[in-house]
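Here the complex is missing a single protein chain, while all its other protein chains stay put.
For chain A:
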C-alpha cells in the first residue's frame, strides 16, 4: 500500500510554488499490477531556488489518494455516454444491411419482432437439443450461452423432490407429487405447502409457457396464458374488463389444497388472496380476506395492495368503491402494516374507476404520500393525469404543469410496471390541451437521466407522432420542417396522419413548393397508395397557379400518382381513379404544358363514368392555347359535347375566339352537335376531316 510522506514545502514570496515530490514504497505484489494508478504522479519536480530572505517553511501533509477501483462497466458506460443521437440513422438494432433498414413504422415493428423471434428460435433449439451443445470452447466458460438443465435431479416421492419441482416451476408435477405424498401419508411441511400454494396462485392453475422477453410488450404473452383446456369460465360478478390471464377456476388445485391443509398461516391466506385478485376472482378474494381477519392473522402489504386493486370490482357506486379502499387502508394502519409506494399506486389505480370522487381523493392521496416521505413514481403521476384529463373537453392545465414540474427534476427508476405508460399519457394530454410548451417541457423531462428508458420502441413512435401532430398545429413552419428533417426515420416514422398534418401546415404557411419532397418521403414510407393522402396532395397542388418550376415539379408528382393508378407488374392491383383525382391530374399536366398527357387523362373520364369540371376544361383549353394545339381543343370540345355538358357551348365559343383555326378545324367545330346524338356528330366530324 502506498505510504504517505510528510513533505516540507517552501513557500516563496511572490509566486507561491508548491513543489511536490512523490515517493512511494510498495510491497512487491506478485500480481505485478502497476499500481501507480490513482495518483497520477506528475513527476515534474522543478528545481528549488532559494532566496535567503522571506523563506517560510510550512509543514503540509499530502495525502495520496487511494487507488480507485472501477467496476467492470465504468469504461463502457463512459464511452456510451459520449454517443449522441444521430438524426440520420435508424435505431441501432436495424443497422446491419442498408437494404434491410425499415422505412415505416409497420416495418420497423416487424423487423424488431423478427430479430427477437430469431433469438427465441435459437434459445428453443439449445433448450430442446442440449446434447449438441456440450462442448465448451470458450475459456473461461460462458454459462449463459450453455444449455441449462431443467430436469429435476431428485427422484422418488419426497418433500425434497417436491421442493425441487416447485423451484423449477413445474406446476402439474408438483401437484401430482404433493398428492402422492399425502396419499403415502407423509405430512408436508407448512413452508413447502405454502410455496406450492405460491406457485399455484401465481400461475392460476396453468402451466408457465416459455417466457418471451421481448421489448414489444404488446405482444408479450403472459406466462400464464396456457392451454385452452385450463381456461376457466368467467365469474358472474366480473365486469369483463380484465383481459389478461386465465380466470380463476372454481375449486381448482389451489383451493383444494388450501382446504385440505391441516394448518394455515397468514402466508397461505395472503397468497390465496393475491392469486384470486390476479385472476379475477374478486369477491372470493374478499371472502378470503374476511376469513383471514376471523382467524386473527395479519395480512402483509402485498395482500393489501391486491385488495385495494380489487375494490373497484367489488362495489358499484363510486363512493362505495372509495370507502372500501379507505377501509383497507385503515385496516393497514390498524395492523401496523406500513404502506409502500405500490400501495398508493394501487389506490390511485382504483380511484381511476371512481369518477369525480376519485379526482378529489387523488390529491389527498398524493399529500399522504408526501407526508410519509414516499416519492411518487411515474405511475402515480400517470394515474393522476388519466383521472383529470379523461375525455376531450378543454380543461385547465394546472395539474399537468405541476406534474411536469415535478417530473422534469428527477431521473426516475422503474418501481411499478405502470410506470411505462406515463409518457404516452402525458403527451396525449398535451395534444388534447393543444399546449406546445408543455410538450417541450415533457421532452426535456424525457431527456433527463434515465427517463428515456421508459419508452419502448413502439411507444416511442406513437409519442413522437403525437408530438409532431401538435407541432404542425401550433408552431411555425420552419420549426416544423426542422423537426421533420431531424426526426423522420431516426426517432419515429411518420404515419399518414402526420403527413396530412404536415401538408396542412405547409398550406397554412403557403409553402406548397415543399410538397414534391414530401411526396418523395411518402413514396419511401410506402403510403403512395393511400387514397386520402393522394387526394390531399393533388388538391393542394392543383388549387392555385404557381411559378413554372414548381409547376413542373408538381406535374412530375402527378405523373407518379398516375402511375399508381395503372397496372404495373403482376402483383400490383391498380387503384381506381376518382373524378376529383383525375381532374386534378389534368389540371396539373395542363399547367405544366404537357398537353398530350392531359388529353390522355381526359379520355379516362369516360371510362370511369365521371364528368370533368369546368375548371378542368378551362385549364385544358389554356394549355392547348399555350402549346398551340387547336386539335386538342377541338377534341375536348367534342368530348364535352358528347357528355352533354352545359358548358360545351361556352367552350366552343372560346375555342373559336382564342384559337387560330384552319378551315377544316372550323368546320369540325361547327359540326359538333350539342344535344344528344354523339355518334352523329362524331361521324360528321370524321367525314369533314377526311375531306
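Assume a contact is a pair of C-beta atoms (placed from the backbone, for glycine too) under 8 Å apart; a residue touches a chain by one contact, two chains touch by 3 or more; residues count from 1.
Here is the rule we go by: contacts and distances are computed from a predicted model.
Its UniProt record calls the unshown chain "Small ribosomal subunit protein mS31", which is the correct pick from "Ribosome biogenesis protein NOP53", "2-(3-amino-3-carboxypropyl)histidine synthase subunit 2", "Aminotransferase class I/classII large domain-containing protein" or "Small ribosomal subunit protein mS31". Per the touch definition above, the residue from A:280, A:312, A:339 or A:630 contacting the chain not shown is A:339. Residue A:413 is the one among A:186, A:413 or A:545 that touches the chain not shown.
Residue A:355 is the one among A:130, A:147 or A:355 that touches the chain missing from this view. For the chain missing from the display, the contacting residue among A:368, A:535 or A:631 is A:368, taking the whole complex into account. For chain A, the residues touching the chain absent from view are 30, 72-73, 75-77, 79-80, 83, 91-93, 112, 139-145, 169, 195, 198-199, 202, 213, 215, 217, 271, 274, 302, 318-319, 322, 326, 329-330, 332-333, 338-339, 355-357, 359-361, 363-368, 370-373, 393-396, 398-399, 402-403, 406, 413-417, 419-420, 450, 452-457.
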